[in-house]
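With one protein chain withheld, the remaining protein chains of the complex are depicted in position.
Let's turn to subunit A:
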């Protein structure tokens, strides 16, 4: 299976896919209920032990890097330019001022992205695609629809691989892929035309293969990988319910008296994303440099 799934032996892996789907829904809902940067940050940190429990820390950090790019962009640009801001917090060079209200807005946005991203990554990395499909079928989702979801997971890596081959094949026909921007846009045709054709051919073939194996047969189907909701799932679900109730309580009764979001918190989280972003850039530059001098290893 060629997907993001990481086969590991952990509590999170052994949860039923349905529980994990509910977990994702729960996280999305929570990220909107907790409309406050400080609480969202707490929530984000609280999710991390789950990542550790699932034993996917390293791949998680790699994939969350991309979301962090969004966070940096949103926090910086919104923090300075969003017109809702009135109270200045601090000024960087050139008279650009970060304002409190816009920083709150930007932090809520970017933490929400990170929180939802974390839950989604956790779900995808710990759930076997076939398990997800069979769990969906148990929820009375039509079999063909579950299969569409499943095959999407599988076809993306296939397309990525084909894209690489097509790219090489076109370069072998003297296509200059490192030209100007206009040239690069023009290059999309020789890239995508074969890619589309090949993908359609593959999908067409796949439909034949499926028919040959009685895919469209009416009636009940059994699944090779059975999923079952057990006591662990119920515990997890109860936990989620508890947290959700607490969140709603916080939202309804405590919001007036809670002032966790301070200037310092906002500033530090902004600097935090900058520093991590800086590390990413340094790592990227070092890698590029190593490539230039011809692979030091």
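Note that a residue touches a chain if its C-beta (ideal position, glycine included) is under 8 Å from a C-beta of that chain, and two chains touch if they have at least 3 such contacts; residues count from 1.
What we mean here is this: contacts and distances are computed from a predicted model.
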Select, from "histidine kinase", "MacB-like core domain-containing protein", "ATP-binding protein" or "ABC transporter domain-containing protein", the UniProt-recorded name of the complex's unshown chain. "ABC transporter domain-containing protein"
Using the touch definition up top, pick the residue from A:176, A:211 or A:263 that touches the left-out chain. A:176
Full-complex contact with the absent chain, from A:69, A:201 or A:281: A:201
Thinking of the whole complex, not just what is shown, which of A:115, A:166, A:240 or A:266 touches the missing chain? A:166
Where the missing chain touches subunit A, by residue: 162, 165-166, 168-178, 189-190, 193-194, 197-198, 201, 294-295, 297
